[in-house]
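Rather than the whole complex, this shows some of its chains in their spots.
Going in written order, the chains are labelled A, B and C, and every chain counts its residues from 1.
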Amino acid sequence: MYLAKIYVTYKPSILDPKGETVKDALHRLDYQAVSDVVMGKYFEIKIANDNESDVRKMVEAFSQQLLINVNMEVFRYELIALSTAV
Amino acid sequence: MKAAVISFPGSNCDYDMYYALKNWQITPTIVPASVTDLTAYDVIFLPGGFSYGDYLRTGAIAQFSPIMQALQTANAAGKLIIGICNGFQILTEAGLLPGTLQTNQNPGFICTTTALHIVNSTSAFSSAYQKTDINLPIAHGEGNYYIDDEQLSQLKANNQIIFTYNDNPNGSVANIAGVTNVAGNVFGMMPHPERAVETILNNTDGQAFFTSIINFLNQKTEAVKA
Amino acid sequence: MTPTYHEPTPAEIKTAKLYLPWGLTTQEYDLITTKLKRLPNYTETGLFAAMWSEHCSYKKSKPVLRRFWSQNERVLQGPGEGAGILDIGDNQAVVFKAESHNHPSAVEPYEGAATGVGGILRDIFSMGAQPIALLDSLRFGEINDAHTKYLINEIVAGIAGYGNAIGIPTVGGDTAFDDTYAGNPLVNVMAVGLLDQAAMKVGQAKGADNAIIYVGAKTGRDGIHGATFASAAFSDEAHVDRSAVQVGDPFTEKLVMDATIEIATKYPELVIGIQDMGAAGLVSSSAEMAAKAKMGVNLNLDLVPQRETNMTPYELMLSESQERMLLVIKKGAEQKIIAVFARYGLDAVVIGRVTADERYRLTFQAKTVADLDVQFLTHAPNYQLPSVKPTRLIQANPHQYQPVITDFKTTLLSLLAQPTIASKASLYQHFDSMVRTNTVVGPGSDAAVLRIRDTKKALAMTTDVNGRYLYLDPFNGAQMAVAEAARNIIAAGAEPIGITDCLNFGNPDKPEVYYELTQAGAGITAFAKAINTPVISGNVSLYNEYNDEAIYPTPMIGMVGLHTDVAHITTQSFKNAGDLIYLVGQTTDAFNGSEIQKLETGQITGALFGFDAQQEVTNQQGVLAAIRGGVVNSAHDLAEGGLAVALAEATFGTALGFTVNFNGTDAQLFSETQGRFIISVDPANQATFESYFSADLTQIGTVTATRQLVFNTKLSTTEIDQKTAYQTWKDALKWRLK
């Protein structure tokens, strides 16, 4: 069993209206030191398979296929091996 | 009688509420969320829409608008404060109402007309209804009311649940569609009574909602006079 | 100051033919160098490539568009502006236009559809009008695979995501499925606005020294034409992250919309012109405004609000960042206007001035980076493309397909479950159709109807086209698209007053496709004239092909109708048991191109059935007169699936049934002959109702309180449980999309 933590964000040149809106809100709350906000998605996905290279292939495949839109988003991920007892 | 309809950046049902209120003997004013004083108004409405795009969480950013301090003051004075749809979401985010509104159980915006049951027919928001089941429009993507078991039993014990769904469209805990605070002066609901006050729009089940509020306010003024 | 960017020199552009991947031909490039008497620099070449693209110049479709009939007594603004405008009395006007977002939606369905909604709304409020409604016309492949389901769900979610958030109701549209659209879905969006004639604005840059003000979102590198970064010149690291896709921001657009309408109504004398930044962003909006006013402009690009660093003049001019507008404001009034936008928290910046000399001049980092003749820049050479009648039309078999109905009930239920006929509620329930509280008839009836507050008037609106008909006969198919739209408007009780369109076609360089385009254009005009509905705006989407196969010719017709009295608003549902059911129009064997042909054979073949324009007009006028006479309880137009489907639909959502005696064959119950309606009438009004018609009216049955659909034909009697029929129709699409 593996836990994949997947982070999805827009490509840098794409407008991120959510990030901009949160930044403005933080400024209004007087956190002036905040200079940049990116708002993305975060997935924690458990996969019942103990072969790390299989799991990597799977995570990369379904992230490309479903979790992100390759035209505008990028993702990175980490794998954590879980004891199968979990 | 004077009503404030608060317009947050991104509110889009503010004029719908304004026009609905004009049908009663009440003078509505659209008040921008940058205003800091609401003492002139007898009743305050927070309309539907997408304040700040609902980009972070529904109602999350709006709760820090300048007007919110004035809203707290109005609440302390026991004034009626009513949030519809996004207004409900803002009131829960601001802690003026219990619970939270979450993504619909089947994610996606739904716009339809839905049947409601009036659970508490003695509140300031429901007393004029002559029937126990009504139909009102809904239009939301995040109307799934969540509250933990302990607070739910308090809601029930205090008769704070005013409306429930007959056919739960969004997965709300205990089918809850509209609730008040403990004192009974702050109310929020996801359905849109302001969309159901004219025969030409094929639904008048929202009329008694406004009549209830007017009756309540009139009784209050008479009580003060007496 | 030396530029912080390096670009190919004019000579390099010429020798390496760098303009080719941008879409300029060598002849066009040579024409430019001849006219300029020098080589255009990198920025200038980019400006020409954008302005001379089909999208901005209509250089290939113009001969078709020029022949559209677009003038009558109501027209205040015809084609050529953000949107067309029609007079509806009381100093009010209705403003509408449609826009396609097919290609962006195929690449990124959610954002492609969302930004389509954003774009068409800017066209409406740039005229000074308040948008009041959206409609969407969608075409997908048959729902057989996961990708089509994904496209449908994301496109619908994108329309909902933008329209709901900005608070303009999506009240109608149409959706059809056919394999021709599998690799190339169509996403057409129509917006309707209401205008106080005093606030009417057009996109013109009049008056030397007046200010050019940029409003709204900052400019980034988004949407710069895909081809540009595929070219060799752009293969360096820095551009890998670029995307041709844009993200919509309905929150910002709501603020831009409210602020723009506020200044157009509050300061009509200070606002000279407004234009949205759509395709080819800053260059097309500024150049077109100058050209229409026969003026020039001087823009200082250093002043353009920028979201990214180190943007070049080329990028600033061609960016398609969303939620931006360009305003021409009277000299001296700049601060007053900027203050309004500031109140909404929006950037508004003077970036240049109108000039008297008809030059298009750009400066950047204190250097002139473009200096061109405005008229030349905005007038691409026009093309007269070759046109050839496709062999499938020449060889079409005139014989009408004869359906084989062995089990009438199964056939009807199968048709009701066809995605094109089945209820679209599982799609349109995602759209807020009620916000702004004017929607009297929402999605699900023939046309949507919105009342106009504080008047007795209402507006009806619809979108329609059947690409299969055009595939078999582009001229008559296009007439039928206009006729169906008009029947929908009339069934709602309104008088059709005008048309917008989206001409969705394949590659016009193919003579067969160009033939389809010209024939369809001629068909639209022919019937539009017959019913006095001028074409006042529209949009062209070409190159809709997949694997070199063109889609069916699909000119979407958006139509608006006017109710002079809300009392005339009519819906398609039967109202009372005992009402008489009438069929207006003759039924013939009209089966080539029909749903039943597709159902039974899996194909669309043969010559399309005929279209009798005169009879269509007579029938439409009779129905409208009867509705205005107050003797009609329901009216429904006949379209796909014919009489049997229309009758069933009229009971859906009610607890009623009917008994119908049809004096034809079983198959003819599914015929798609044009010009027909079913009407229900209170028996007390029978004589008055019949007096509105001289011929072509048949009383075919009665509405019943029992929920049974009873069909008696010359050959058979069939009873179908209404609840079964309703459930089949209601759930078919929902299940297919699971």
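The criterion applied here is as follows: contacts are C-beta pairs under 8 Å (C-beta built on N, C-alpha and C of every residue); 3 or more make two chains touch, one makes a residue touch a chain.
All values reported here derive from a predicted model rather than from experimental measurement.
Summed over the full structure file, the protein chains occur with the copy numbers A x2, B x1, C x1.
Simple rule for what comes next: only the chains that are shown with their structure count from here on.
Separating the CA-averaged centres of chain B and chain C is a span of 37 Å. Looking at chain A, residues 17, 21 sit in touch with two or more other chains. Looking at chain C, one finds that residues 249, 251-252, 345 touch two or more other chains. On the side of chain A, the complex with chain C involves touching residues 10-17, 21, 24, 69, 71-72. Interface residues of chain B facing chain A in the complex, by the touch rule stated above, are 52-53, 55-56, 61, 64. Those residues of chain A that touch chain B in the complex are listed here as 17-18, 21-22, 25, 28-29, 39.
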